[in-house]
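Encoded as structure tokens, here's the structure I'll be asking about.
One protein chain is absent from this view; the other protein chains keep their places.
Showing subunit A:
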Amino acid sequence: MSTAGFNSQNGTGTGQTYTNGPSQNPVALQQPSGVGYSVNHQPAYNQMQAKVLAPPGPALYPSGPYQPVPPGPQVGSYPPAPAQPLLPRPQIGILPSHTPPQSASPSPGPRPAQATPPAQATPPPPAVTSTSYYTGPPAWQYAAPRGPAPNHVNPAAAAPPLMSHSSTQPPGPGAPPTSIHGFTQPGSAPPPMNPLPPHTYQPNRPAYGPPPTMKPTAPPAGPPGTTGTPPPPKADAQCWGAASSARPPAEPDTQEGDVECPGDVAGNGPQAPNSYNHVDNRMAGAAPPGRHLGHYPSLPPGYQNTSAPPPSSLHPALQAATQPYTQGPQPYQQPGGPGPGPGPGAGPAQLSPSMAAMSLQSSTPEALRVVNLLQERNLLPPAPVPAPTPCLTQDLQKLNCSPEVFRCTLTSIPQTQSVLNKAKLPLGLLLHPFKDLSQLPVVTSSTIVRCRSCRTYINPFVSFLDQRRWKCNLCYRVNDVPEEFMYNPVSRSYGEPHKRPEVQNATIEFIAPSEYMLRPPQPAVYLFVLDVSHNAVETGYLSVFCQSLLDNISALPGDSRTKVGFITFDSTIHFYNLQEGLSQPQMLIVSDIEDIFLPTPDSLLVNLNECKELVQDLLKSLPNLFEKTMETQSALGSALQAAFKLLSPTGGRMSVFQTQLPNLGVGALQSREDPNQRASAKDVQHLSPATDFYKKLALDCSGQQVAVDLFLLSAQYCDLATLGCISRYSAGSVYYYPSYHHQHNPAQVERFQRDLKRYLTRKIGFEAVMRIRCTKGLSIHTFHGNFFVRSTDLLSLPNVNPDAGFAVQMSIEENLDDMQVVSFQAALLYTSSKGERRIRVHTMCLPVVSSLSDVFAGADVQAITGLLACMAVDRSVTSSLSDARDAMTNAAIDSLSSYRQSALTIQQPGLLAPACLRLFPLYILALLKQKAFRTGTSTRLDERVFAMYQLKYQPLAFAMLMIHPALYRLDDLSDEGALNIGEQTIPQPRVLQLSVEKLSREGAFLLDAGLVMYLWIGRNCHQNFLSQVLGVSSYAAVPEKLYLLPELDTAESQRTRAFVSWLRDQRPFFPSLHIIRDESQLKPHFLQNMIEDRTESALSYYEFLLHLQQQISK
């Protein structure tokens, strides 16, 4: 049906068009460069004037607001650039010179300019000195510690010897940026200041440069040397800078400068960061000797310097275009700046353009800062790792889809497959398409505007050629704008198609017209299939289930047509006739399980509204009905067949509760797990299904729009690998509660209850299909998640729920040469529980880059990890677990070694990674130690398979917690930096490394592993914490099994509970909390999550790094 629906619509409409915001994309990209230049020139001029005028310069520096300033304002400034017209010829002339060297950088004009200089100039020593000079002001120092990462790239790119050469040849292009550097800073502050700053800097240099950040990190490097060296390079740089700059600026600059004065403001902020970067890079370079020291313990001091770059810095940085380049230019600039004496007039003019460029890129270098993993241990940011921001212009970025919904492993898409192959990073998307959103624009219109050839929905990234035509951003076809689209319902104005909500929101929902329906919307139908064998009754889940359903029965999503039904089974199948008018539910038993039939087709699924009382009666009596049962067999297969028959006319949701291995009738299984085999070093067997019965049935279900959700509550082996197929191919979800028992395992009971509540009341979409489209040239080839792929790219989702995540892998089939951005669009067509057919559309736009270092700069380490995990799950099923483990390790080795070989030009010892991938080895190691992939005896097969399902099915944010849990110290929570949500204050403790080293006996630590949390109480835990939070008098009094934090009326208790419940509220499933003492049985589970530590069968983090290094240097 769905396909037809898609096809049926015509995007056609009569076309009218405007050029609008979106169209800007192409334009904008081009413009910025031009603008940037213009801007630059202006400031330069100002500076000139300023020189005469101004002393204020120095003040500016100290102010040190640099970091915050750069990204936003600068971008904004571009548009104003009206100056452009003024810029004309001279600038252009300048530009070309810049561009040639830039070749590598895909990004628009501004970047290239920067890029070129770095390569030439960057000889490390001079850079260092220069940076230090600039930084002189205190602000600098601050920044440095955080942002240290910036660019290794620069140093790498620049060959030290080149310096002299570069100065001679490239100077024209390169020089301007250098000068800019010095100037830019002043620029950021009021224009007048400019003249002074250079002067001030110079004096500063000596003082600041040597002392600050540099020393700590790279003591061996020989700070003295650096200081000494700088002067000569500077001089050179200045000279050529002056010369080169002199020619171009002369005429145009003066004019422009006067006019544009205001424009100059934009750039300054960013520069500062750049300079930092240089320093950092240097440091990294210098550091190598430190590596030899080798042991982590020795390192600590060094770590501190580099430790935890602030997440915030990342974001802004990303926005800027190419990072690496920027760094290079800086050193030059500095010399230019100082050079005031020689050619002030010329120098400043040139400088200004470069400044603008700098501002753009300024922040970016952070992602590419080279990190020596062997030396810097404290890589984990103090708060959750944020998603990187693609390097797009702000206009685009503002419109872009939220990373929570749509994430790409590479936020800069490589131009060709060969670049992608070189980078050795997987390219793919991670989606959470049906996420609960607080704000979602909904559009009702009779025609939904779509591209005529590729059926793409109109989105913020299309371009309007004129009022009546728009150009598709996926296939580049020009389409007409329908008449209706000219009217904007939001502003009630006519003739502004680019202001329509469809073109203003990357995430939007349409109410679909009847062309999108193959049949009238079906009612919401919920069928519960319950295991009532002896084993099931033993666990006592039935009463919990019935109670939960009773509590939530009116909250089931649906309208007045909602239908429910129940089937129970043991060795026979029991149906319940709930027809209106009966005085009590009627149980109908079918014992012919070989050829199942429905006893009364009409009255088994009943309207919930009309028969609510009967349903409630049934739920109340059900737990007692089977209390005494002695039937131990389970005919799950037949029950599923019966349920399928019942649901097939309407489609709907089937919830299956199973507590043991099905052993009767069709689909009977045998236990395949041999606990003794677990111990053997041989590979893990039986990860693939034992029979295809469940898969076939799931496909039938999918065809009839039935989804099967499986709840597995069992202590013994249930062969989840086989049973799970029923959910996997019908787009259901799997819940697993190992060792569920109503008395022995209260934590699981609570989890089951909470999960059920969420499950019963969450949003649901029926008869859904999802299609992911991407710009021509890219192709999607593998999908991960729970669904069935109906045609090549159409995912059939009988049900879609807000907790489901998907991942896809992509390849680049055609070169994306002439594109600056590519777009991805996920469209989810579904029927809401109220019978509305809706289409939810997400569109994401990403830049295309040509150089390998840019690709690395845009890597999203979490997304990569998530995608690799999905791929590894597939690999372990189709091949073997050890294969999958090797593949993951190789992924880390390959990408780091390709980074080393291709993106780094300066080879240093150590295990080097760009800052954006610094967590990659850690995550890979975490994956290797994850339940799904770990080796050793402790993992039961079902748990392993369940972990695999989770990795594939959970949205990235939750999957990451399961891969790399978060560790917090809870005994010293304070309100410092706390979040305020509503009336609650939620403390935000730091995320600690997962190492026992971080634990202390005096503390209490919370380990949040997604599905489960452990609160570990140290043996000498503060008395205060014990009494105020746990309500016990001493450590010994902490009960062995404690699952709840007592509600005490103390500040500590409130803080702790607020924090834990805040963590829980953020996810759609309920993590159970285990409060454990040092000698608790659960301690091994707790310790298994200490990923950085060595375990019996796995390497510690440091050993793993050494292993990687060894492999890389081979």
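Note that in this section a residue touches a chain if its C-beta (ideal position, glycine included) is under 8 Å from a C-beta of that chain, and two chains touch if they have at least 3 such contacts; residues count from 1.
Operating definition for what follows: contacts and distances are computed from a predicted model.
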item	value
Among "Two-component response regulator ARR1", "Tubulin epsilon 1", "Vesicle-trafficking protein SEC22b" or "VPS35 endosomal protein-sorting factor-like", the UniProt name of the subunit that does not appear here	"Vesicle-trafficking protein SEC22b"
Selected from A:Pro382, A:Pro441, A:Pro521 or A:Gly703 as touching the chain missing from the view	A:Pro521
Hidden-chain contact residue, picked from the options A:Ile511, A:Ala887 or A:Leu1048	A:Ile511
Residue among A:Asn421, A:Thr444, A:Thr600 or A:Asn624 that touches the chain left out of view	A:Thr444
Full-complex contact with the absent chain, from A:Arg653, A:Lys695, A:Arg728 or A:Arg837	A:Arg837
Among A:Asp559, A:Asp683 or A:Asp1078, residue touching the chain not depicted	A:Asp559
Residue ranges of subunit A at the interface with the undisplayed chain	444, 446, 511-514, 517-521, 523, 559-561, 607, 610, 648-649, 835-837
